[in-house]
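Note that this complex is displayed minus one protein chain, with the remaining chains in position.
Let's look at chain A:
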Amino acid sequence: MTEAWILFLQAAFVDNMPLTLFLGLCTFLALSRRSESAIGLGIAMTGVLGVTVPLNHLIYHGLLAPGAWAWAGLPELDLSYLSLLAFIGVIAATVQLLEMLLDRHFPAIHVAFGVFLPLLTVQCAILGGSLFMVERSYTLLQATVFGLGSGVGFAVAVTMLSAIRGRLAYADLPDGLRGLGIAFVLAGLLSLGFSAFAQMAAAS
């Protein structure tokens, strides 16, 4: 169990999606103006990552990996080049399904998410999660933990950034730095903090 916990912390803090790996930055910066939308985005990310990474793990190892068709007498078939298309399809379907479920059973949450949910289909962090899962050859349990950890890390980072940006709303910044410019500088400072986790991980 401790191993899974370590992987969770690793995914959430050391390999933080937006701040260390630069994944999902478009939504990270666009939706961090308000705390409410940032928290909503964080929860949606955790949910979608936690579902799609294990699902893609099953599909990759069941259908696409080299040798997956050995039981059908085709041990040399290697479909791994199709993984990109398969992952995108799974992610799009999951997001759609999640949206329909929320719309049906939790309309209030669905309204709160607004347009973010469909946007997650083309979120690099979500596709990136599945691609890293293949590159690092995780097991099913590891894949689930990794997906959840990455989602939580994203949620923490985007909530922190939105809180700081909220405090800066009244600050008197130079004209050119307002908005996007200062958001990058803030993200850089946060990222500096998160690189300390990498040092701690390397030391221990």
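Basically, a contact is a pair of C-beta atoms (placed from the backbone, for glycine too) under 8 Å apart; a residue touches a chain by one contact, two chains touch by 3 or more; residues count from 1.
Methods note: contacts and distances are computed from a predicted model.
**Q** Any idea which of "Chaperone protein DnaK", "ATP phosphoribosyltransferase", "Carbon-monoxide dehydrogenase large subunit" or "NADH:ubiquinone oxidoreductase, Na(+)-translocating, D subunit" UniProt assigns to the chain that's been left out?
**A** "NADH:ubiquinone oxidoreductase, Na(+)-translocating, D subunit"
**Q** Among A:Ala70, A:Leu84, A:Leu97 or A:Met200, which one touches the chain that has been omitted from the display?
**A** Going through A:Ala70, A:Leu84, A:Leu97 or A:Met200 one by one, A:Leu84 is the residue touching the chain not shown.
**Q** Provide the residue numbers of chain A that touch the chain removed from this figure.
**A** The missing chain touches chain A at positions 19-26, 29-30, 81-82, 84-85, 88, 92, 121-128, 131-132, 135, 169-170, 174-185, 187-189, 191-192, 194-195.
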